[in-house]
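Before we start, here is the structure in question, set down as structure tokens.
In this view, the complex is presented without one of its protein chains, the others remaining in place.
Let's look at chain A:
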Amino acid sequence: MTDAPVIGVLALQGDVREHLIALAAADAVARPVRRPEELAEIDGLVIPGGESTTISKLAVLFGVLEPLRERVRGGLPVYGTCAGLILLADKILDPRSGQETIGGIDMIVRRNAFGRQNESFEAAVDIKGVDGDPVEGVFIRAPWVESVGARTEVLAEHEGHIVAVRQGNALATSFHPELTGDHRVHSLFVDMVRANRAPESL
């Protein structure tokens, strides 16, 4: 398809490769982005799993944090997994000193809420907007969403904790669909990117 949307994956650190593969499988043109100028050329952005403190520090250090905030405020579709969910939160309950977020979703998140690596787990998750069987949720030192604002829609919960949300063009999950080979969540995001692009491309 010639009109495939171009979706960047923030490539400062984390499981960038897996997201690139999942996006390509969902019919997007996927590319890693690290520099402010590269942000201008994309229709959507994925913020991968990784270490949220590290990604946030590198984003400040390399001058992409402000440009990212601007684009997200301007309505750029974004999808964050795990660390990416933390970076899209307007507020972190227990931030490391100086830990900044991009924001975009009116929610408060708790880092490593499900525990350390020994508590990392797999569980089936039903996601609103994803048809068929539940997705295999891979939770790795995963955060959960402590509370959401009025404009934020809860898409999934696990044992009473919010693990997937959407607000407008921003989507976030505590777990890692990119590690499973099931690309339905990425397809949902690619559809969001297409829908966002549709009016101007007509």
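Just so it is clear, a residue touches a chain if its C-beta (ideal position, glycine included) is under 8 Å from a C-beta of that chain, and two chains touch if they have at least 3 such contacts; residues count from 1.
By our rule, contacts and distances are computed from a predicted model.
J.: The hidden chain: which UniProt name fits, "NADH-quinone oxidoreductase subunit D", "proton-translocating NAD(P)(+) transhydrogenase", "ABC transporter permease" or "Pyridoxal 5'-phosphate synthase subunit PdxS"?
T.: "Pyridoxal 5'-phosphate synthase subunit PdxS"
J.: Just name the one of A:L23, A:L68 or A:V138 that touches the chain not displayed here.
T.: In the complete complex, the chain left out is touched by residue A:V138.
J.: Contact with the hidden chain only, please: which chain A residues?
T.: Listed in rising order, the touching residues are 11-18, 34, 49-51, 53-54, 57-58, 61-62, 82-83, 96, 111-112, 116-124, 126, 133-134, 136, 138-141, 158-159, 176, 179-180.
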